[in-house]
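The complex appears here minus one protein chain, its other protein chains still in place.
Each chain gets a letter, A and B, in the order it is written, and its residues are counted from 1.
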Amino acid sequence: MAKIKGDIVINTERCKGCEVCLAACPFTVIAMSKEVNSKGYHFAMKVNGECTGCTNCALVCPDGVITVYRAKVTTE
Amino acid sequence: MIMEDTFAKTEIHKPENIVYKKTDLMVDRPLSYCPGCGHGTAHRMLMEVIEEMNIQDKTIGVSPVGCSVLAYDFLNIDMLGAAHGRAPALATAIKRMWPNHFVFTYQGDGDLAAIGTAETIHACNRGENITIIFINNGIYGMTGGQMAPTTLPGMRSSTSPYGRDVATMGHPLKITELVAHLPGVYYVTRQAVHTPNHVRKTKKALRKAFELQKENKGLSFIEIVSNCNSGWKMTPVQSNKWMEDNMFPFYQLGDIKVDGKLVEKKEIAGKE
Partner (left out) sequence: MGELKLMKGNEAVAEAAIRAGCDGYFGYPITPQSEVMEYLMAEKPFERTGMVVLQAESEVAAINMLYGGAGTGKMVMTSSSSPGISLMQEGISYMAGAELPALIVNIVRGGPGLGTIQPSQADYFQAVKGGGHGDYKLLVLAPASVQEMCDHVKLGFDKAYQYRTPVMILSDGAIGQMMEKVVLFDQIPRRTDEEVIAQCPWASNGRPQTRNHNIITSLDLDPAGQERVNLKLQAKYKLMEQHEVLYEEIQCEDAEYLFVAFGLSARICQKAIDLARAKGIKVGLFRPITLFPFPVTEVSNVGNRVKGILVVEMNAGQMIEDVKLSVGCKVKIEHFGRFGGIIPSPDEVVRALEQKIIGG
């Protein structure tokens, strides 16, 4: 059976940890990391598989660090 | 990192499946802005519009003095950095010299509504066929959070530490409503970039402004009410909430002038 599946890739080195994307995500896909990147920011990361590729997080990210993918995938 | 690997379907990460990525018209370098600052999003929407219209070779931008003084380092198009407040004067001459090019200014509230008031109003009044993008966060960000012409009554800043007293410090200036009354101004709107829906609307407004430039309709003026979490002394998420609760009631979002006609009833900002 085919369904729409999304995914995000976060450039964690460029993320400044502002958390604006968290509020924008309708499926709580994003949370903040415990560790920090080389600039000292806790960065956004994907924490579950609920992403639909809606692009909301990427749209509001001031630093444009989120790339969004969407595709029809076959589930077993 | 482990979580990412667990959930990511590797077959999804193909170029043809990309539905959103930062446009190549943004220079690939870290932005100088604070975490959560709306400038980055405003920059990106502007560049997306220019990319979609395929006018990067015919667009000349003017950056201001303020936090976005280095905008020319991030926008991968030809740019000029203006003296404080003078961007509309530069843009006037650029457009007159290159009438078939697309010319915009990108200015903050101190730049556009205080030191550059004369240049702003007269460029608007001449109906220069340019686009003015006005980022209003009610504060001087770069110099350390001083009171701006747009600082709200009672709002604290480093030069109004007990809150803006309108009796001695004057009232916040709604310059956007003011220029909307000038006959040379064709399109005026006030938008925001803190939620996905607002970002989409801002991009539409920017697209409209550049399309109008193509049609030589006159000046387009797009205000983006934005946050300054550093200046406001809040977290980015708190600042966006504060902006909705305090800035939007005073600076109401929505179209103010469309097709050269003032909009009668303004759309009141709802929380989204």
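Quick note on the criterion: a contact is a pair of C-beta atoms (placed from the backbone, for glycine too) under 8 Å apart; a residue touches a chain by one contact, two chains touch by 3 or more.
Keep in mind the model is a prediction, meaning the values are calculated, not measured.
Visitor: Counting the whole assembly, list the visible chains that the omitted chain makes contact with.
Guide: Taking every chain of the complex into account, the missing one touches B.
Visitor: In the whole complex, not just what's shown, which of B:69, B:178, B:237 or B:263 touches the removed chain?
Guide: B:69
Visitor: Among B:59, B:189 or B:202, which one touches the chain that has been omitted from the display?
Guide: The single option touching the absent chain is B:59.
Visitor: Looking at the full complex, which residue from B:22, B:39, B:86 or B:257 touches the chain that isn't shown here?
Guide: B:86
Visitor: Of the residues listed, B:101, B:204 or B:241, which one is in contact with the missing chain?
Guide: Checking the options B:101, B:204 or B:241, the one contacting the hidden chain is B:101.
Visitor: Residue-wise, where is chain B in contact with the chain that is not depicted?
Guide: These residues touch the chain not displayed: 27, 56-60, 62, 69-70, 72-73, 75-83, 86, 89-94, 96-98, 101, 118-119, 122.
The rule is simple: only the chains that are shown with their structure count from here on.
Visitor: Of all residues in chain B, which touch chain A in the complex?
Guide: Residues of chain B touching chain A: 1, 3-4, 6-9, 11-14, 17-22, 26, 30-31, 33-41, 44, 193-196, 199-200, 235-237, 240.
Visitor: Going by the contact rule at the top, pick out the chain A residues touching chain B in the complex.
Guide: Interface residues on the chain A side: 5-7, 9, 14, 16-20, 22-24, 41, 45-49, 51, 53-56, 58-71, 73.
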